[in-house]
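Left out: one protein chain. Kept in place: all the others.
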Amino acid sequence: MDDDLEKLAAQFKTFTKDMVDNPYRGIPTFFGLPYRETLENLDLALIGVPFDLGVTDRSGTRMGPRELRIQSKSVGAYNHCTRSSPCIAHRIADVGDVPFRSVYRLEEALEDIAAYYRGVAAAGVVPLTAGGDHSITYPILKGLAPKEMVCLVHFDSHCDTAPPIHGSGCAHGSPMRNAVEAGLVDPKHSIQIGIRGSSEPLWEFSYASGMRVVHIEEFYELGWKKIVQEIRDLVGSRPVYLSFDIDCLDPAFAPGTGTPVAGGMSTFEALQTLRGMRGLDIIGGDLVEVSPPYDHAGITALAGATILFEILCLAADARENRTA
Amino acid sequence: MDDDLEKLAAQFKTFTKDMVDNPYRGIPTFFGLPYRETLENLDLALIGVPFDLGVTDRSGTRMGPRELRIQSKSVGAYNHCTRSSPCIAHRIADVGDVPFRSVYRLEEALEDIAAYYRGVAAAGVVPLTAGGDHSITYPILKGLAPKEMVCLVHFDSHCDTAPPIHGSGCAHGSPMRNAVEAGLVDPKHSIQIGIRGSSEPLWEFSYASGMRVVHIEEFYELGWKKIVQEIRDLVGSRPVYLSFDIDCLDPAFAPGTGTPVAGGMSTFEALQTLRGMRGLDIIGGDLVEVSPPYDHAGITALAGATILFEILCLAADARENRTA
Amino acid sequence: MDDDLEKLAAQFKTFTKDMVDNPYRGIPTFFGLPYRETLENLDLALIGVPFDLGVTDRSGTRMGPRELRIQSKSVGAYNHCTRSSPCIAHRIADVGDVPFRSVYRLEEALEDIAAYYRGVAAAGVVPLTAGGDHSITYPILKGLAPKEMVCLVHFDSHCDTAPPIHGSGCAHGSPMRNAVEAGLVDPKHSIQIGIRGSSEPLWEFSYASGMRVVHIEEFYELGWKKIVQEIRDLVGSRPVYLSFDIDCLDPAFAPGTGTPVAGGMSTFEALQTLRGMRGLDIIGGDLVEVSPPYDHAGITALAGATILFEILCLAADARENRTA
Amino acid sequence: MDDDLEKLAAQFKTFTKDMVDNPYRGIPTFFGLPYRETLENLDLALIGVPFDLGVTDRSGTRMGPRELRIQSKSVGAYNHCTRSSPCIAHRIADVGDVPFRSVYRLEEALEDIAAYYRGVAAAGVVPLTAGGDHSITYPILKGLAPKEMVCLVHFDSHCDTAPPIHGSGCAHGSPMRNAVEAGLVDPKHSIQIGIRGSSEPLWEFSYASGMRVVHIEEFYELGWKKIVQEIRDLVGSRPVYLSFDIDCLDPAFAPGTGTPVAGGMSTFEALQTLRGMRGLDIIGGDLVEVSPPYDHAGITALAGATILFEILCLAADARENRTA
Amino acid sequence: MDDDLEKLAAQFKTFTKDMVDNPYRGIPTFFGLPYRETLENLDLALIGVPFDLGVTDRSGTRMGPRELRIQSKSVGAYNHCTRSSPCIAHRIADVGDVPFRSVYRLEEALEDIAAYYRGVAAAGVVPLTAGGDHSITYPILKGLAPKEMVCLVHFDSHCDTAPPIHGSGCAHGSPMRNAVEAGLVDPKHSIQIGIRGSSEPLWEFSYASGMRVVHIEEFYELGWKKIVQEIRDLVGSRPVYLSFDIDCLDPAFAPGTGTPVAGGMSTFEALQTLRGMRGLDIIGGDLVEVSPPYDHAGITALAGATILFEILCLAADARENRTA
Partner (left out) sequence: MDDDLEKLAAQFKTFTKDMVDNPYRGIPTFFGLPYRETLENLDLALIGVPFDLGVTDRSGTRMGPRELRIQSKSVGAYNHCTRSSPCIAHRIADVGDVPFRSVYRLEEALEDIAAYYRGVAAAGVVPLTAGGDHSITYPILKGLAPKEMVCLVHFDSHCDTAPPIHGSGCAHGSPMRNAVEAGLVDPKHSIQIGIRGSSEPLWEFSYASGMRVVHIEEFYELGWKKIVQEIRDLVGSRPVYLSFDIDCLDPAFAPGTGTPVAGGMSTFEALQTLRGMRGLDIIGGDLVEVSPPYDHAGITALAGATILFEILCLAADARENRTA
C-alpha cells in the first residue's frame, strides 16, 4: 500500500469513528456530515428537497431526503476507486432541507427552490441535492443561473422533456425541456442515458433540440466505456450539471421509486459510468425520485446514497480543479 | 330462520355467485357491483376520488379507491345485522372515479369534485364516496348543495377545522370548517367522534362554532351506546352527512393511513356506533384517508370497505324512508 | 409464592433451558417439543396439516404449520393462568405433518386426513392440530370417530355450514355442516362464536340444525364471562371438540389469514373465553387458517400458537380427568 | 424525429390521456385497454386465468391477473423499440378472466380453460394470457388446437416436462410434456431457455423428445443474440407459441413467484431476446407464475406486464403479417 | 374555549410551525425538539440508548431511538388531555445518544450507560430515555442514584426479575431484580402491570420481594381506573421511576418488538393508565424494546413515541411541582 492511502487511512480512522462503527447512532445527516444552518464557509453542500407535488403516479419522494440521510451513514467516508475522501479534503456539510412556503402548490414550491439555489450560487457553494421528484431540477438550475449554458448529463428511464401535462409544464415530466427552453442547458452538448418505456412519444423535444438520447438498448450494445467516451467528447471542458433519476436503475435495484420502468441498468453499471466522468467540470448534481414507502430494507436509498456520493466526489474534484 | 331471511338468502345466492366464491376474479369494482359510466337510473352510487394533494404528512391516498375496490369484493353482499342486502334492494352501481383536469392543483381539483357532485345532486343519486384525503369532503358538500344545512356526523382523530395552513384553507386539515363557514353544515347539530392528538389547538373553530367534540377518552368513558343516543338526539330528523376518516381507528386496525394517531377505537366499536344510526336521514357519506402504500395485507382497506358498506346500508335505508 | 409454583419453576428451568433463551435456535417443533415419528407412548400429539386446497379466496395456509412451529417456540413452556406446564406433566410430542398422496386433490387429501386420524384414535392419543384451512376439521372428526356425538365449540367469523359451493361440499365453507350431517357433532349442544360478515345467508344450516350462533355483537353485548357460562351449560359433561379459526380475531390481531373479516375480537378476549372452559371434557382441538404469506412479523402465527397452547392445556387437563 | 413517430405520437397523446397520467385511476384493465365481455370484432385479446391449483410450493398466482392488470396500466401505450403502438393499430381488448365451474378441481378447471380457448380459436382471435400457474399452457394449446403442430419458445427456469407427480400429470410441472404428447407442440422445433436448478432429473422428456434446452449457463455463454439466431433458425416460418414463466428471471427481478430459482437472467436480457423474435409467426403467448403475495412494490408484476406487452407486440405484428 | 387554551394555542402555532405541517422535513429529533450536545440549562432531556446486546430472541432495538425520533415528530406538540405543552413550558432538548466504548460488550456498555446518567443526575436534569432493550433500565437507575429508593411503576408483559440467564445477570430479563437488589428500587411500593406468558416461573423474585404483580387478566378484571388508584395508593408522594416496555401492548398494537407476547393491552388503555398518574413525583422514565426491523409503517414506534410523550408530560409536571 502506498503512502497516500496510509495517510488518508489515518485521517479516515479519526474522521469516521462514529460513522463506520454504528451507522444507526445519533442524528442522521447526509454521509454523517456535520449539520449546518447556513451556507457560510462551505465548498460544497448537501441539500434535501423533500417534495413530490410533481409526480404523476406513485407519490412518496417527499420522504426521500430523510431516508437518504439514514442510508448514507454507511456510505461516503471514502471512495475506494479514487482513493480519496472528499469529506475530509473539502469543507462540506449537510445544510438541511429547502424551505417551502406551502406544501400544496407545485409552481410556488418550485419558485421557493429557485430562490434557495440563488442563495447557494451567491455563496459560491457547489450544491449536491437529494430529491424529491424530478421537477426540482429545473428550479435548481434556474436558481444557480450559470453564466454560460451547462451541459446536462442525465441518467433516467424517462427523457423528462414532455410538453405540459395536466395543464402544467413544470411537473416531473418536463424539467429538462424547461431548462433548455430557459437557455440554462445546452441541448447540443447534453446527453440522456438509460431511456426506455412507453412514454417515448412525449419526448420529441429531446430529438428536436439536439440532445443525445441513449436508450438502454444502446447503452448495453455499446457498453458503459463507450458511453463514457461519448460523454467526455460531447461535453469537453464545458460546465456540466449531473442529474440522476434513480428509476434509471432496474426496479430490482431500485424498487422504491414513483414511476419504475422494467429493464434498466444495474447499480454497478451506473456507478462505473459516473466514475468515468472524473475530471469533467461538474458544477452540481442531484439524485432524485427515491420513494421510501415503496422501498424494502432501504436498498433503493442505499443505491441512491452511493450514487450521490459518486456525484459528490466528481463535484469535489471539479471544484478543486477550478480553484487550482 | 324466518321467511324473510330465507327469501333474501335465495336472492343472495344468485346475486353473489361470483362475489363470494372468488373475490380475486375479474375487474374489481366496489362491492363487486356493476360498473356504469353514467349516473342515470341509479338510486345510490359508489364514487372514487383518487386524490392526495391535500395531505400534510404521508401521501398515498390517491391509491385508496383502487385498493378499496379490491378489498370490498369480499364485503357487501349482505348485512348480517340488518338482515338486508342493499345492493339487491336498490339500484346501485360503481360509477368510477371523479375526473380531474390536473393532478397538480389542489384548489382546481376541489372545484372539479364540486362540479362532479353537482351532477350527482342533479341526478338525484345518493353518493357514497371512497377517498382520497379528507379535503374532498368540503367540495362534495358544496356540489351536493343541500337545500337545508346538514348535520355532520364525523368520525376522525382530527377535528379538521384548522385555520388555513401553508397559505391554503382547503387542505385536509380544514374541510369541516369550510363546510360550516359556507353554510352547508349546521355546527350546532354536528358531532365529531374519536378526536385526539397534538393538533388540538388548531381546532378552536369546532368549539367556537358549537360542534359537539367527543374525544376518544369520552367515547370510551360513555361507551358507544350513549354516543349513539347523543347523535340521535342531536340530529333528530334533520338531514345528515356522514364522514369517516379511517384514522379514527387505532393504527393497529388501520396502519395504512397518512396521519395515524395512536390510541384510537377498534373497527368493531366504529361499526357498532354506525349501526346505531339506523333510521337517521343520511343523505350521503364518505370513507377517506386509506393510504395503501402504508397498509399491510389490505387490512386497512378491508376495514374501510366494511365501514363504507355500513354507511351504504344506512344511506339506502334513509333513501327508502324518504321515498316511502 | 407457594410451594406448587416453586416446584414447577424448578422443572421449568430445566425443561426450558433452550426454549426460553434462544427461540431461534435449532430445528423448530411445536412449542419446542421433541419430534417423534410415531404415535406410540404418547398422551397427546401436536399434528400439522399443511393444506389449503379448500380455500375460496387467499391461499397460503399450507405454510401454516411451519410458521406455527417457529412462533410457538416462545410459547408453551408454562401456563401462567393455570400455573401448570402440560408439556412436563404429560407425554406430548410433535409428530410431524399428515402425509398426502397428492397436493392436487381436495377430496382425496381429506380422505388422507381421515385415515391419519383413525390411527390417532387407535393409538388413544389426544390430537391437537395446526392447520391448514378449515376444511380439515371434518375429516379429523371423521377419523377420530368418537363413540358418541361430540359437542362442537367453534370460534370463527364464519359458521362454515354452507351448502356445497363450486360443486364441492367439502371445502372450507362447510366442515361443520358435514360433521353434523355425518352424525359426528351434536348441533343441539354446539356453539359458534364470533360470527359476522356478508356470508350469513349461506349458514341457514346452523339455525336449522339447532346450533347456538353467537354473533360478534352478542359476544360483546354479553361479555366473555356469560358466553363461558353458556358454553358450560350447553355442553355439560359431554365430550367436546374445540375448533378455532384464527379469522375469529380482528384482522388487526390476525392479518395473516385467508378470509379476514373486519370487526372481530381481540386475542385476549379469545384466550379468556378458552380459559373459561377449564374442566370440560375436551377430546381434541385445532387451530386453523393461519396464512403466513399475509402475516407480518409473525404476529398471526404467534397469536395462533398462543391459542393452540390454551387448547392443549384444556385437552391435557381433560385427559387427566378422564384417566383419573 | 421522422414523420412516422410524429403521427403515432399524435395518436398516442389522445389514446393515452388517462393511462399515462394517472395509472392509479379507474378500473384496472390490462394496459388500460377497453373491457369487453365478448370476443367479437377483436384481433387480439388479453385474457386472465386466475388459477394456482397446479402449484407444488408457494401458492398465490390466482392473484396474478389482478395485479398484472394494475401494473400494466403504466406499460403498453407504446413500444419504443419497434416505434409502434399495437393497441392503436389493432382491435385489442381485455376480455376478463376465464370462468371456472369450480376452484377446487385441477383437472376440471383445465378442461374449462380448454373450452374457453376453443371459443377464442373459433372467433379467430389471437390470445395473450396472463396466468395463473404454468399448468394452464397445456389446456390453452389444447383449446387453440392449431392445424399444424406449433413450435414452442419457452422461457423458464424449469423445463416443465416432468412425469406425473402426486398422481397427476397435469400440474404445473408437466404442461410442455403434455402438449408434445398430445401432438400440439413439435419438440424438434421447440426451445426452452433459462433452465436451471435441482429438478433437472425430472426433465428427461425434453431431451428424449428432441427439444432444445438452453441452460442459463449456455444463455450467458452464447449471449442473447446468438440465442435469438438459434430460435429463428429453429422455428423458421412455422407457427410459434410463446410461453414465459416469470421465474426465468432471477428472484431479484421477480421475487413474487411460486418456485423461485436463484441465478436467473435479468428483465432486460429477457426483453432483448423477445425483441429478437420480431417477424416470427407468433400465434399466441402467455406470461405466467406471477404470485403477488410474494411480490414487493409490484416489481414482479411490472416486469411481467412489460414482458407480456412485448409478446403482445410480436403477436400483433405476426397477425398483421398473416393477414397482409 | 377558555383563555388558557387560547394562549397555549397561540404559542403552539408558533412553536409547531414546522412540526405539524411536514413531519418528514429536516433532521429528526425527539418530538422535533432542538438538538443539544450538552445537558446545560435543561430541565428535562430526551436521551437515546441504541442498544440490543441484552436481548434473548429477536434483536433490532438498537434501531429504536432513530425510529422513535422519526415518528415522534408528529407527536408531542400538545397534550390534549392535560391541555398543556411541556415542550413550551420547560427547557427540554434532545441530547442525542449515550456513547458506548464498544458495541460488543454487554456489561461494559451498561457501565457506560450508568456513567452517562451520573452526569444527567449531576446536571439536575430529568431524563426521559428511548431504548434500546430493557437491560438499560438498571444502569439508568444506578447512574441516577436517587437519594432515597424509588417506587417502580413498570408496564411490561414480563416481570424482568429473572435470575441470571446464560451466565449473565444483567441482560434484558433481570433489570428490575438488579435494581431492587442494589437498593435502588423499593419493591414494597412498586408495581408491574400487564404481565403474562410462559416465562412466569422465572419471576419468583417479584413475589418474594413484595412487588405488586398485575397480570393482564387482573388488569382487565379491575379496569384501568382501579389500577390507577392502586398505583396512587402504593406510591403516594414517594419518588417514582416509570419504565414502559412496549411489549406490554398486544402485538397488534406493537408488532415491532423483540419478545412479543399475545394477549396484551391496547395503546389507549396504556395511555389512560399513564394519564391517571398525574401528580405523582415522577423523577424519570423510559420507553424501551421498540424493534424497527419488525415494525410496519412505523406503528410501533408511533405508539412508543405517544407513550413516551405522556411520560414526558408526567415528568415535566412533577418537576414543576418539586420546584414550585
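Things worth noting here:
A, B, C, D and E are the chain letters, set down in written order, and residue numbers restart from 1 in every chain.
Simple rule for what comes next: a residue touches a chain if its C-beta (ideal position, glycine included) is under 8 Å from a C-beta of that chain, and two chains touch if they have at least 3 such contacts.
Quick caveat, the model's predicted, so the values are computed rather than measured.
Counting contacts over the entire complex, the absent chain touches A, C, D, E. Looking at D:36, D:154 or D:196, the residue that reaches the missing chain in the full complex is D:196. Taking the complete complex into account, E:171 is the one of E:49, E:171 or E:270 that touches the chain left out.
Among D:187, D:251, D:285 or D:298, the one in contact with the hidden chain is D:251. Mapped onto subunit C, the interface with the missing chain covers residues 21-22, 24-29, 35, 48, 50, 62-63, 66, 69-70, 94, 96-97, 100, 103.
On the side of subunit D, touch with the chain left out of the figure occurs at residues 56-58, 165-166, 195-202, 204, 207-208, 215-217, 220, 250-252, 255-256, 259-266, 294-296.
On the side of subunit E, touch with the chain left out of the figure occurs at residues 52-54, 56, 58-60, 62-63, 100-106, 166-168, 171, 293-294.
As a convention for this text, only the chains that are shown with their structure count from here on.
Shared contact partners of subunit C and subunit D comprise B. Most remote chain with respect to subunit E, judged by CA-atom centres, is D. We define each chain's centre as the mean of its Cα atoms; on that basis subunit A and subunit E are separated by 41 Å.
Centre-to-centre spacing of subunit D and subunit E amounts to 55 Å, using the average Cα coordinate of each chain. Residue positions of subunit D with contacts to 2 or more other chains are 21-22, 24, 62-63, 100, 103.
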